[in-house]
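All protein chains of the complex are present and in place, except for one that has been dropped.
The first chain written gets the first letter, and so on, giving A, B and C; residue counts start at 1 in each chain.
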Amino acid sequence: MDFDYSVEQDLLRDTLASYLADHYDFEMRRAAVSTPAGWRPKVWADLAERLNLLGAPFPEEYGGLGGGAIENAIVMEELGKALVVEPYLGTVVIGGGLLRQAGGALAAEWLPRIIAGHAVLAFAAAERQARYSLGDIAATAAPAEGGYRLNGRKTGVAGGPWASQFLVTARSGPGISLLLVDAGARGLTRSDYPTIDGGRASDLSFDDVVVPAARLVGAEGAALPLVERIADEAICALCAEAVGGMRRMLADTVAYASQRKQFGVPLSTFQVLQHRMADMYTALEQSAALTLVATMKLDRPAAERALAASAAKVQIGNAAKFIGQSAVQIHGGMGVTEELSLGHYFRRATAIGAQFGNADFHLRRYADLSLADAA
Amino acid sequence: MDFDYSVEQDLLRDTLASYLADHYDFEMRRAAVSTPAGWRPKVWADLAERLNLLGAPFPEEYGGLGGGAIENAIVMEELGKALVVEPYLGTVVIGGGLLRQAGGALAAEWLPRIIAGHAVLAFAAAERQARYSLGDIAATAAPAEGGYRLNGRKTGVAGGPWASQFLVTARSGPGISLLLVDAGARGLTRSDYPTIDGGRASDLSFDDVVVPAARLVGAEGAALPLVERIADEAICALCAEAVGGMRRMLADTVAYASQRKQFGVPLSTFQVLQHRMADMYTALEQSAALTLVATMKLDRPAAERALAASAAKVQIGNAAKFIGQSAVQIHGGMGVTEELSLGHYFRRATAIGAQFGNADFHLRRYADLSLADAA
Amino acid sequence: MNLDYTTEELAFRDEVRAWIKQAYDPELKKLMSQSKNGYLDKAGQVKWQKKLAARGWAAPGWPVQYGGPDWTPTQRYIFQSETAAAGCPIVSPMGIAMVAYVIMEYGTEAQKQSFLPKILNTDECWCQGYSEPGSGSDLASLQMSAVRDGDHYVLNGSKIWTTHAQWADWIFCLVRTNREAKAQSGISFLLADMRTPGISIRPLPSLDGPIDGEQEVNQLFFENVCVPVENRIGEEGLGWTYAKYLLQFERGTAYGSLLRYLLAKIRHIAREQPAGNGGRLIDDPDFRRRYAELAVRVEAVDAAEMRFFSSVESGAAIGAMSSMFKLVGTELQQALSELAMEALGPDGLPFVQDSFAEVRGREAPVRPIPDHAAAVTPLYFNYRKTSIYAGTNEIQRNLLARHVLSSAGVRG
Partner (left out) sequence: MNLDYTTEELAFRDEVRAWIKQAYDPELKKLMSQSKNGYLDKAGQVKWQKKLAARGWAAPGWPVQYGGPDWTPTQRYIFQSETAAAGCPIVSPMGIAMVAYVIMEYGTEAQKQSFLPKILNTDECWCQGYSEPGSGSDLASLQMSAVRDGDHYVLNGSKIWTTHAQWADWIFCLVRTNREAKAQSGISFLLADMRTPGISIRPLPSLDGPIDGEQEVNQLFFENVCVPVENRIGEEGLGWTYAKYLLQFERGTAYGSLLRYLLAKIRHIAREQPAGNGGRLIDDPDFRRRYAELAVRVEAVDAAEMRFFSSVESGAAIGAMSSMFKLVGTELQQALSELAMEALGPDGLPFVQDSFAEVRGREAPVRPIPDHAAAVTPLYFNYRKTSIYAGTNEIQRNLLARHVLSSAGVRG
């Protein structure tokens, strides 16, 4: 059992942290998310070219750095600390992850583009009626000449406005297929909107969109296990991002409580606030550890992987809520304004809580998996 | 809307409180529950004869004082404050309540005996497989010459060893019937045991026990609504008892925290303990109010009555747990011994939590009732 | 002891209901459904409050001589319950429920005549200047100075958390007129015209993300602001006394009905929201459990409030109970807004900044969320304030503990 980071992993973290310190302070972030575009393609290019970061979790044969899920966690935690909106999750963790696992010609073609920063991907899996259920898909991919004819609607596609391609789930026959669709495909309509965390998302409508057979990711009708696995990988990455955000919220709160005076003494001298901060710390430490454990279990058999991912998502969902709400409370009035960065961390933490299944959803999934043998 | 007690009600409370102060201090109670009998028939006789208390909730035509559910709540709260084990709930609230509601010859015959202290009743409704479900009854009352032949098992019959008669639910045809059975009936076997709260209970076994038709309470096969109603009345009474116990636990805790010193200052100067006690007070005040509201709603239509009773049982279950656990914690080591009365209040509060359905059970019942229109 | 209203009270309730049905019109309702904080925009607020004034119900707590409706405590409770249960807008308290009482008790005849009718009819809007950047819950440490200069005071300093200052015609504020005196003396109570030169407003957008001009709170800067001495309430240096007098009118808000309204909103969301694989959220056992947990807590608050409002309590007990209701009421507001948001699931993520755009005919934003989901997540963010304002909940627990630890608090 070993929880230590390698030298390369420490370097990866330090390089990214140092870049973000210089190019992604809170005011720069605030300015960027207020633009119509809502992100900075220049930052993305930097991550790809200056930091060579987008290849972190990919094998060297594709031009990657040979890392894996731990590298994703390291990157996501740093992105979380700086409230980065650029789509590492959608492009690298999910998009690249799906392509790598499907392998073949698509992976060989697209992973180098992702690593180079030229392809920006978004995951178009969710449909309104499905809530969090990955298998509840109404969109259809019917066989058509040379490929598929895609029809249906997708919602809440994170980073949708920035994507050059979408990874779209659709029903084909009795199973689910996964297709790589160009953002400019004929028959694809996009409706963009901001999200509560300063990000951008899209609803997509597919009307007889023709997708070439070569753009099928994995085998026809067999994408559900792939999608379930990638969802667990996305969950671990989101948990790591949340850990980064929680570290910042706790650090800000400790600093504020130590300096801000009420009734002539620092807030940090009040025992109830001391205990609240102790509990915040406890929640954070356990979240960080459980995120690592879940990340290390991503290659275990599906049930074990899913159990760990759901546990982490529940723990991190609850912790982020508790730490965020407590941080706001201890900051008092300033905590509920958009002035401080704190509130923006709180909003991002809240959004993470609802992505890929909230705590209720994963609690149920955990119960079903852990009590299955008993049924 | 009026939450004030009448002069008669105040007098009822004061009379009982004063009697208990003289005859039911903690050491007397400890001694009594340690005897093989586990109760004091003399106290019961006093309640009947000296205080005329057992008639509190019964119409004057039966020799009662003309009160009702509020009177039961007043009595139960005082009994709760003194940790009284004698079976007011089983005999007066449930036994007498069932007979009064059924009316007729049985009521005319037995209510005066209850009021006089000569009949001590116990409610034999629960069966092991039923958990808390009132309608899940396997015991049977088959028609027999001149009455019924009773077979089956009952469990957790509170005050069973002390009862002169049992009120027994049994399946007869498609419905549930309720029978008044003598404790000495042939074919009835009793197995007695202590309970965690210092009380006594019994498991009963009925083997072809013959019950005369005159001992049928209410109509044959139609007892379920009666049983459901009496369960709600019992819940309100138990909630009142718990409120009495919670008052004592909070008062003891405030007194202890004000006097006990740690690190040179009273415990009550520590902010986290202050806040805990504030939360205990809040839980208590709300419990007391909701108990009154539920008690006043006992005559409303069944769904409204049930909703209020379940809400009260959930609130009181949670509050009693929180107040009990907090009181023990603030008392430190002494809180976890049998030396102080506190621990005995805590155990009684814990037992109440499990009687007539715990918080989980009533939360579900509440949800089903309150979301019924929405389904 | 009984829970029933009298025939008269029932008739009154029906009268209130009937009036709401007619006065709370579709435009106001639509605005409210998009509100991130329980308030409308200024036009909406004024419209609603003027309707109340026209009916004679704008100021339930006022004496008849100033235009109050002469209600019993139960009538006031009924009115509050019915408006909250119908989801009506909050009436801005700063004028009607705050400064007006100070003016009535301590104001000059001229002040009464000049201010009270316009407050009653919402012809003038007010805001409150108590908190300062350096003094949060610790009000006595306030620093804004008012230096006497002939028949004026000259004000310098800053106020913060000023609700809807941008809509206000007047502000009432606590200022320090004597730096020598101890913390709580040396404070005076002044009324200032918001158009006075030297007052500037810095919006403090809250976490719900308001558009410019609809921010809920602001910081105010006072630079050599001249306020006529005749705008002082009562005596110089007694401002703390007047502020404390006012506190008693802040007490006595019943949370129960607002909480029941939020429960109804959650039921509505759960009926509308899909739960995946063809199900609806309202049939989901986890949702049902969470709903019931909160609903029972609402029942408990409501019961305690009914009992409290129907009985006469001593002053100490009123203070403690008011702390208690503030605690449990705001914690439940927060918990309910949280459940509402989580009930939306992924539909809670899209964000609409200009939530009144559609009603107001402004350029309509993309509306990526269904009607029942509008402004639900912003309300969750907005409600974080409720455990902070008007004395943080930590302070309420301190106060309540003081009562509990006194002999009056606990009877064994």
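Just a few scattered comments:
Assume contacts are C-beta pairs under 8 Å (C-beta built on N, C-alpha and C of every residue); 3 or more make two chains touch, one makes a residue touch a chain.
Note that the coordinates shown come from a computational prediction; the quantities given were computed from them, not determined experimentally.
Here the chain not displayed is in touch, across the complete complex, with A, B, C.
The residue from A:Glu228, A:Asp279 or A:Glu339 that touches the chain not shown here is A:Asp279. Among A:Leu16, A:Ala125 or A:Val314, only A:Val314 touches the chain left out of the display.
Checked against the full complex, the one of B:Asn72, B:Gln165 or B:Thr195 touching the unshown chain is B:Thr195. As for the chain not pictured, it touches chain C at residues 285-286, 289.
Of the residues in chain B, those that touch the hidden partner chain are 126, 128-133, 135-136, 155-156, 191-197, 201, 203, 262-263, 270, 272-273, 321, 325, 328-329, 332-333, 335-339, 343, 346-347, 350-351, 353-355, 358, 360-361, 363-364. For chain A, the residues touching the absent chain in the complete assembly are 1-6, 9, 70, 81, 247-248, 250-252, 254, 257-258, 268, 271, 274-275, 277-282, 285-287, 289-290, 292-293, 296-297, 308, 311, 314-315, 363-364, 366-368, 370-371, 374-375.
The working rule: only the chains that are shown with their structure count from here on.
Seen from the C-alpha centroid of chain A, the farthest chain centroid is that of B. Core chain by CA centroid proximity to the global CA centroid: C. Taking each chain's centre as the mean of its C-alpha atoms, chain A lies 53 Å from chain B. Taken residue by residue, chain A touches two or more other chains at 270, 272, whereas all remaining positions touch fewer. Those residues of chain C in touch with two or more other chains are numbered 394, 397.
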